[in-house]
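Heads up, one of the protein chains got dropped from this complex, but the rest are sitting where they should.
Coming up: chain A.
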Amino acid sequence: MTSADTSGRLPDAFLRPGSSSFVDFLAGHAPDLLPGRRDIGGAGVSAEGLAPHATTIVALTFGTDEGGRGVIMAGDRRATAGNLIASREMEKVFAADAYSVVGIAGSAGVAIELVRLFQLELEHYEKIEGSLLSLDGKANRLSTMIRGNLPLALQGLAVVPLFAGYDLDRGYGRLFSYDVTGGRYEEHDHHTVGSGSVFARGALKKLWRPGLDADAAVAVAVEALYDAADDDSATGGPDPVRQIWPVVTVVTADGVRRTDDDELAATVERIVAERGAAHRAAHGDRPAGGGVRSGQQGGARA
């Protein structure tokens, strides 16, 4: 507790009527606990590269109007620090509350703290008001929090989330993307963020189609992450040796469900087998170069 009051009495700020927002309460009572309020040194100093970075998140909608439309969000498990792997098991997709999920790309430490605060913000509102925030309300709260992080973003510690949830009022799943200044954009069908997002988005454009069922949509998400990991060194692919699979969450009218590891293992196995078969059909049991050693590798660092 940050209060200097030693009587044990609840400080006046606690008893002040008004806001249902935990972030607003923190800003008034203990602003040093807010992630964006910390000064990490002079302006122009870059903190980029100091801390691990989290990478690719994909999200897509699935289902039909009759069967109900939900959303899926998935993220790889790698965090990088420069050219090193900082973590193989990091989780970047979180349930924000019972009906929404948030995925994060960017500076890992700040991002995880923001997610923790966002989860608390939603729960705090729910407890005080006795009802859930609307999905747009949740998306706007996240926007405000990202905007609060702008000073850190300018110093290289940017956080870019992707937010998805089931809109209980409208009866279908929706997706929101953000920029570092807190700009909020509603996305349709699918979206990606993070370092491998370009490749994942390319994959989604080819693999996504209207009316996918939930299982097929999970497979599309995993395959998009596989493509991102294929081309982006900061995105981790599935790791059958350590049994590490992407985090995949499915949001429907029934709430948030995390896909279990056995299901993901089977999906990954199928994708790898399909790709292996396609490669063998084209090149046989050899690398695509045909095994000829040319010594000419261009400018790539190895």
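Assorted remarks:
In this text, contacts are C-beta pairs under 8 Å (C-beta built on N, C-alpha and C of every residue); 3 or more make two chains touch, one makes a residue touch a chain; residues count from 1.
Throughout what follows, contacts and distances are computed from a predicted model.
Per the UniProt record, the chain missing from the shown structure is "Proteasome subunit alpha", taken from the list "Lipoprotein", "Nitrogenase", "ABC transporter permease subunit" or "Proteasome subunit alpha".
Interface note for the absent chain: among A:H53, A:R77, A:K92 or A:H124, the touching residue is A:H124. If you put the missing chain back, the residues of chain A touching it would be 1-2, 7-10, 13-15, 17, 22, 25-26, 29-30, 33, 116-117, 120, 123-124, 127-128, 130.
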